[in-house]
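Notes follow once the structure below has been shown.
All protein chains but one are shown at their positions in the complex.
Note that the chains are named A, B, C and D in the order they appear, and that numbering of residues resets to 1 at the start of each chain.
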Amino acid sequence: MTRYVLQRFAGMIAVMFVVVTVVFVIVRIAPGDPASVMLGPDATAQDVASLRARLGLDRPLVVQYVLFLGQLARGDLGESIFLNRPVLSALADRAEPTFFLTIFSLLIASVIAIPVGIYSAYRRGSLFDQATTTLAMLAASIPSFWLGLLLIQFFAVRLGVLPVSGYGGPGASLATRLGHLVLPAVALGVVSSALILRFTRASMLDVLGDDYIRTARSKGMGEFRVVMKHAFKNALIPILTVLGLTAALLVSGAVVTETVFGLPGVGSLVVSAVLRRDYPVIQGALLVVAALYVIINFLIDMLYLAVDPRVRY
Amino acid sequence: MAAVSAPAIEAGPGLLRQLLRRRTVMIGLVVLCAVALLALLAPWISPFSPSRLSIANRLKPPGPVYWFGTDEFGRDGFTRTLYAGRLSLLVGVSVVAFACVVGVTLGLVAGFFRRLDTPIARVIDAMMAFPDILLAIALVAALGPSLATVIVALGIVYAPRLARVVRASTLVIRELPYVEAARALGVPTWRILTRHVLRNLVSPILVQGTFIFAYAMLAEAGLSFLGVGVSPEVPTWGTMIAAGRQYVGQADWMTLFPGIAIVLSVLSLQLVGDGLRDLLDPRLRKDL
Amino acid sequence: MSAAPAEPILRVENLKTWFELGSRVARSVDDVSFDVRRGETVAVVGESGSGKSVTSLSIMRLLSPPGRIVGGRILYRTQEGTEIDLATLPEHKMRGIRGREIAMIFQEPMTSLNPLFTVGDQIVEMIRLHEKMSRREARERARRMLELVEIPAAARRLDDYPHQMSGGMRQRAMIALALACDPRVLIADEPTTALDVTIQAQVLDLLRRLQAELGMSVVFVTHNLGVVAELAHRVVVMYAGRVVESAPVNELFERQRHPYTKGLLACIPTPRHGRTDPSGERPRLTPIPGSVPNVAALPPGCAFAPRCPLAIAKCEIDPPLEFAAPGHLSRCWRHDEV
Amino acid sequence: MSERPDILLSVQGLSKTFPTRGGLVRAVEDVSFDVRRGSIVGLVGESGSGKTTAGRCVLRLVEPSAGRVVFDGVDLAALPARDMRAWRRRMQIVFQDPYSSLNPRLRVEDIIGEALDTHGLARGGKRRERVAELLRRVGLDPEHARRFPHEFSGGQRQRIGIARALAVEPEFIVADEPVSALDVSVQAQVLNLLQDLQKAYGLTMLFIAHDLSVVEYLCDEVVVMYLGRVMERGPSRLVYGAPRHPYTRALLSAAPTPDPKAPRGRIVLQGDIPSPLDPPSGCVFRTRCRYAVAACAATVPAAEEVAPGHAVACIRRDDPELNEPALSPAGR
Partner (left out) sequence: MMGRVNSVRRALLAGTAAMVGAFVLPTGSVEAQTKGGVVNVATVGEPPTLDPMVSTADLVGIITQHFYETLFTFDKNWKVTPLLAETMPEISADGKVYTIKLRQGVTFHDGSTMTSEDVVASLKRWMDLASRGKQTAGIVAGVEAVDANTVRMTLKEPYAPLLALLAFNNSAAVIMPAKKMENPLKEPVGTGPYKLKERKADQYIQLVRHDGYKSRSGEPDGYGGARKQIVDEIRFVPVPDANTRIEGAISGQYDYVDALPVEAFSRLQGQKTTEPVLLKPFGWPVFVMNTKQGIMSNLDARLAVRTALSEEDMLTAAFGSKDFFALNPAMFPKDYIWHTTAGTEGAYNLADPEKAKALLKKAGSEGKPLRILTSRQYEFHYKMAQVAAEYLKQAGFAVELMVVDWATLTQRRTDPALWDIYITHSPFLPEPALTGLLSESSPGWWSTPLRKKTVDAFNSEPDPAKRPALWAEVQKAIYAEVPGIKIGDFNALSAKSPKLDGVVPAPWPYFWNASIK
């Protein structure tokens, strides 16, 4: 068990290391000098030179890389050019809507998708199964921004029941803020629910064909118990994985959704950072999101410990 | 339950026939082919020029002349939807091609050569850690927005996803007796890779490629919609929706038709991909 | 080892279990009949595709779609002496039969136990499904069951997960699970096939002992005629979804009344203990030509005819399963000439 | 075994260890045996005995960790990997699983033809002819050359696998459980085919199996393995007629006989096969051996000859207690 944890941890560190390297590379492949890009064309040559020196851009690439690592080790993601503040705090500021949006849509998605997926798998080939899988595929085919537009049109503009955009004003209550999240979460949740549904169905199908399910039935056990206790618990492992993956995917979807709904989250920050050429913010956001993904994956691996005794052994 | 041996379905000559027997796949294929044909034949089918402005006819609702209405420049929505389809499909195809070349190579090499497996697998894992749109945005931001960079960026985004599937399958195939038999015969490694490994990866690659095609089209639309992808004057379904966005509530057809085009193409791709996977994935046929 | 003239506890009558595969229908079990008497071990033997496993699953009503019982009866005589038809019994009543009246063990000991629950929990679950018993009592019973199947340090093993056990141990645990509610019939579907020879010997010994001690009836499904010879009282030979021959074990091995059974026995290498032929040549086996047919595409008439050395024109008509000798059924027009 | 040139293959001190998640697996440990030209040697054992790994090591499909594999006077284990290719023409393998041993994407003619292509043996029309001939030789219709593997039954596939091995006209074939995945009625066909081919081509064969009776029918000599080590080896006549190792005896008695009247003098081994990750010290069989004594834990018994060509790895091999007739009288 300790070995398992250590192995996973080592794997996580290794992947993080590659992630950091990839981010480093992405920023370096950007044509032109990052310093002059960062400072804009108004900058004097002197300003550019001093920023180059400060960022270590005048040194060999390897040294730059080491410096970059050192900076990261200190938890320093650099300074935003546009916002004039540390990237980390800018991200932290924007974390809340993204966090709630992700949780919210994940919740919406799983509450719908998991039971439906279980039932579809159980009734494989039935009308219900065919209908839901086709619907799921349809849901997965709708661009979330387009769905967002439709939702805004209908719920916010026509019916006026939910806010169009934003995240409430200063000091808005949590309830108000969450109210702003309903439509985006639905727009985002629909797409991910398709993914979760498919995975749930597939892993349930996988498990339902397993021999121990037959054993459970041969005991004289009721179908509900067979499905929920014996099958679902086993299917849970891949489902947990996909939930983790979906959480990460949602961040991706959030980029688009937040923009459509004008949510001040990490996603819209990234989009505006691209438009503003705020490279440190893009770099920081990439790092943080990828790190989150890696950490979520690690946590899921740890969750396996709780669910699957084979891992503990 | 070895009592009934289901008719073995392996990717081979009978595949297409098997595939067509499924109603959903059939529908998917028909729609897909229709979309592709319409897009390909756009110059011959479409009644208007895709770029010629006709300010006098701007924002005309759908009707007998302008089937899909016109946009703010008076360009025919139907024509533009067809032309946009060419680019959207081109992006999809190119991304799949790019992802295949990179992903299959990486996956094969990682899966087949033990020594290279761990480093490549780590890189794949790391690339997968970046959410697709986010990574694509960063790459496009770094490379500068254009049709080519969007393709390259999305290719880079999806290549690891394909590589992972290829690697996993290669790991399995590598250990199969027929590969061992080839080695026992002294068949050279590259030939084993192409003839025995790659050939048997066609199905998973096909399935994965179909989905990547679908996702790439969605992603391109997303990027274009955000204004960080293809230049807005290049007609893709994404840019069309982005342009129509301002006229929502006023000229809904501008977002409606390209949106439907995306949904239809992506859906048909997924139907085909799903059917393929169902047919080719023995796990799902276990209970037959 | 002649069968005790006890009343049948289970009668399978003209059972038909078909699988609808698209346009084709696989008649996996087609018109299968046999009896199982109290305290008797009946071996159902056959090669792949013979329908032996489907038969056992049909009895338990554990078929998964598209498999379906389309005809026949499965009559089970209850303790009260009434016969109920398992083929048509409502599902909720069938649940009371499974595990309690008829239990089953499977081929793959590695996968037949749920990996996420301890062996003890899985046995306790079985007991508490059918009997009002506290967890504690059930656990105690579970421990006794593990002792019964000769698992050392049974009390400790209760808390083991399946993956912590070896294959042989798991099959024992599986047997303990099946016997936990003291069923009257045990269906064993190739329980030793996945085991190594030395472990198989252990499990066969165990099963034989338990059957004798507990006096239960056993339906033993296998492809291994050696195992049949060691364990069964009576044998039912299946081929392509049908019973081709059925007889008491000694009778069957002495005098086969169906060319398939005869051919099968001639195929099997028997131990020669180092003896060589006088000629000095290595001995040769007599194989059955051709291969096992697909039940989804059977020709009309006797399914074995294409491989049969005795086949005649008449074999194009399906022969009936009829007595070739007292207690000895055969489905062959030429059963006397075999 | 003094006539050296008569020996085509000599395996000496062969070992193979695999690193796994759980630690080092000693799959094959110090295995030695000889195979005479034109003979069939059976390699027998239960799961985890290392018989398959040993067979793979001989062909260098798995790199041996230690030991020599002398084939026709040359130590294959010491050859650089690239030089192995030339030897592959002389030694071939037939696999257990008739389904996964044929590439489902290739037509039969290409599966068999690949062997010809690789070694440049035949091209074009000649290749077609050769493939047809091989198919005929293994009892298949040459018309079927254009078919794909999934159009064949298990037994037929196994024949295709054999034809592929024969295509390069090898002198030596490793047959790795070639019949254990087949239906009983088909098993015999394939066994007979192998026997015929061996005779017809004067092949030398290493026949790997877990089924002792099959081996008895086919093999001139037997090597019995347990947990990576050789327990007993010798001519079939002796090993089956007068087994000396407690394990061999138990194994022989454990196999069920299709004869309800056969007397059952079965030796039932207690306990399970130990994990190859953590094999017992000394004699690996001692934990399940009813004759085990304290000394068995101390030393690894060497395989020593008890009769010409019959070697037993047991420190008590000469102990009378061990050699009491435990088997049925039929054994004598």
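Here are some notes:
Note that a residue touches a chain if its C-beta (ideal position, glycine included) is under 8 Å from a C-beta of that chain, and two chains touch if they have at least 3 such contacts.
No experiment lies behind these values; they were computed from the predicted model shown.
Although it is not drawn here, the omitted chain touches the following shown chains in the complete assembly: A, B. Check A:Arg28, A:Lys233, A:Arg276 or A:Arg310 against the missing chain and you find that the one touching it is A:Arg276. The missing chain lies against chain A, touching residues 40-42, 82-85, 90, 93-94, 152-153, 156-157, 160, 163-167, 169-170, 259-262, 264, 268-269, 272, 275-277. Residues 51-53, 55, 58-59, 72-73, 227, 231-233, 245-250 are the ones on chain B that touch the missing chain.
One rule holds for everything that comes next: only the chains that are shown with their structure count from here on.
By number of C-beta pairs in contact, A-B leads over the other of A-B and B-D. As a whole-number value, the distance joining the C-alpha centres of chain A and chain B reads 22 Å.
Per-chain CA centroids place chain B at a distance of 49 Å from chain D.
Among all residues of chain D, none touch two or more other chains. Residue numbers of chain C whose C-beta contacts span two or more other chains: 48, 64-65.
Within the complex formed with chain A, the chain B residues making contact are 24, 122-123, 125-135, 137-144, 214, 218, 221-222, 225-228, 238, 241, 245, 248-249, 252, 255, 259, 262-264, 266-267, 270-271, 274, 283-284, 286-287.
The residues of chain A lying in touch with chain C in their complex are 124-125, 209-212, 214-222, 230, 233-234, 307-310, 313.
If you check the complex, the residues on chain C that touch chain D are 1, 47-48, 166-169, 196-202, 204-205, 223-230, 232, 249-250, 253, 263-276, 282-289, 291-292, 307.
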